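One structure follows; several queries about it will come next.
Yeah, one chain of the complex is gone here, protein chain that is, but the others are all in their spots.
Here is chain A:
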Amino acid sequence: MSTKAVTPSVLDPAIMLPALRDALIKLDPRQLVRNPVIFVTELVALVVSLLWVQEMATGVGAPAFSGQIAAWLWFTVLFANFAEAVAEGRGKAQADSLKHGKADLFAKKLLFPSDETDLSSEVIPATALKIGDIVLVEAGDIIPGDGEVISGVASVNESAVTGESAPVIRESGGDRSAVTGGTQVISDWLRIRISTRPGESFVDRMIGLIEGAKRQKTPNEIALSILLSGLTLVFLIAVVTLYGLALYSGTDLSLAVLAALLVTLIPTTIGGLLSAIGIAGMDRLIRFNVVATSGRAVEAAGDVDTLLLDKTGTITFGNRMASEFLPVNGVDESELAKAVLMASLADETAEGRSIVALAKSDFGLSEPEAAGGETIAFSAQTRISGIDIDGRQIRKGAVDAILNFVTLDRTSAPAEFNAAVDRVARTGGTPLAVADGHDLLGVIHLKDVVKPGIKERFAALRAMGIKTVMVTGDNPVTAAAIASEAGVDDFLAEATPEQKLDYIRREQQGGRLIAMCGDGTNDAPALAQADVGVAMQSGTQAAREAGNMVDLDSSPTKLIEIVEIGKQILMTRGSLTTFSIANDVAKYFAIIPALFLATYPELGALNIMGLASPQSAILSAVIFNALIIVVLIPLALKGVAYRPIGAAALLRRNLLVYGLGGLVAPFLGIKLVDLAISALNLV
């Protein structure tokens, strides 16, 4: 598994400079209207700027003060734009190279698609391709669009998408038939049926997800935006009505101070960082070499209740390995080991090699000289392999096949032998019988070896509140044994694609969210039904189309990282929202006494921060409000760290940091800014 999650520094000039430019471009109200809080800030900044111009022209009022307020309001908007631009910039490098590769692609569309032999073609721009078109790609060509190989075998360099430079084989049929637009054929040729419209391919969707302007908001992001807009309205009411209440109290509040109060109260911090959080989350996913085709899926990943994991390759190593030799009929254990070593020397399967390895490591046997015996290769018909050497006929194979070889059956076999076979089967292993001529020597215990560390990962998932379910084609006995060894919560034995689908549906009806990964075409229905379906890049096109994420490294355990990234995005949003709202308390204590100090000096009692003057208090609050966005950009991009410590503990921790921190920090921050302003004599 590759972990390319290297986070580039926020201060990287390659990202900073374009981001500064983009921040200005994003001032366009048509773009900004997508973000109501910042849009309101921009409107207010505009109004205060006009007020400043009017004050400059007429000489009435305090242009120096309103000018500074206006400037900082613009900065607030710019900082928010900058945060989004930086987040985009980090993902953009990858997207740009993908886009570049796609820029002027041409496709060789076959003129006679139904004729397998006639490969004559016309060259058309890749953007003119339609679903179902058959194209030819030859060595050196860039594949013009996502599709499925219908004939041919070729090696393809997919580094443009996966970052992995070793070429992969793509061929028709089987699990390696999917090709991605923008990747390059290195040798041979392929006939490909195009399966996506131009502009909707994998790479296009990936680009769309990291570009703020095109990005679709996720459901939770929409709900949060509604909360923020609602709060903005509440504060708008509070500020507008304050004008009337202040008039009653003999104070005519100026537009500039009301504007300052409004902008400091509305949740600009989270409003300005909200889209940056989402983009950075997608970007983090891409750095983990996972491409999501919708932001909704990433968010759903944070909510996942149940993980469906394939046993083979995910929980266990792909192959079964020999774990012990069980001699019968008084045969010595080392004698059995010696016999199976000889019988397996020519066996190149993984199981055969594991037998050799076990015999060598546990019994200290050395490689016997190839004594020139005649090896019997395994075949599906006989289900037996072995060696004829020195007049001995050593065989190993499936229990029934060996019993047949020694002309016995399960009822007539020695009880000791049957007991050994049953013991192996009961613990989830696969028994292999060993015979020498007509004598049974013993049983080899082949075992599914659970990957090291996987149990701990499942424990961590359980602490997150996620149930793990192992899916396997094994019989229930074997499945149960492995399930208990790996520490999964549940298993689905002898699973057919229909059973998988049914299981997912049943869980979903109980209100649970399901994540699964798969690569084969028969996984496609389940992948489509799951809330988070991760397809392997090495899998079939059908699987890739059905899932809503693609893992470019084809590593099934990555589901765990995906869940963590989903949770991080949600946590970062919640923490910064809490921080933003908690900030308002201090801002009130800065601004309210400042507003009415002239009329009621007694209200100075509320000036608990001891700010220098009403003007400096208001300006400090506005400056703090703008700067805090910049200060929090790195946190928004990096995300609040997720720890699998249970919801209550996590909440307590985040509340302490972002809730209490949000209450206290602005008191200190505003005071510091106020000291700086007074020292510089800005007001």
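Points to keep in mind about this one:
The rule we apply is simple: contacts are C-beta pairs under 8 Å (C-beta built on N, C-alpha and C of every residue); 3 or more make two chains touch, one makes a residue touch a chain; residues count from 1.
Everything below uses one rule, namely that contacts and distances are computed from a predicted model.
One chain of the assembly is not displayed; among "Phenylacetate-CoA oxygenase subunit PaaI", "Acyl carrier protein", "K+/H+ antiporter subunit F" or "Potassium-transporting ATPase potassium-binding subunit", its UniProt protein name is "Potassium-transporting ATPase potassium-binding subunit". Annotation: of A:L245, A:A377 or A:V631, A:L245 touches the absent chain (contact as defined above).
Among A:L111, A:V631, A:L651 or A:L672, only A:L651 touches the chain left out of the display. The hidden chain makes contact, of the residues A:L32, A:L440, A:M571 or A:A665, with A:M571.
Within the whole complex, the absent chain has one touching residue among A:L27, A:I186, A:A480 or A:L603, and that is A:L603. In the complete complex, the hidden chain is touched by one of A:L365, A:I592, A:L627 or A:L675, namely A:I592.
Although one chain is not drawn, its touching partners on chain A can still be listed: residues 219-220, 222-224, 226-227, 229-231, 233-235, 237-249, 265, 299, 302-303, 305, 462-467, 509-512, 566-568, 570-571, 573-575, 577-578, 581-582, 584-585, 588, 592, 596, 600, 602-603, 605-606, 642, 646-648, 650-652, 654-655, 658-659.
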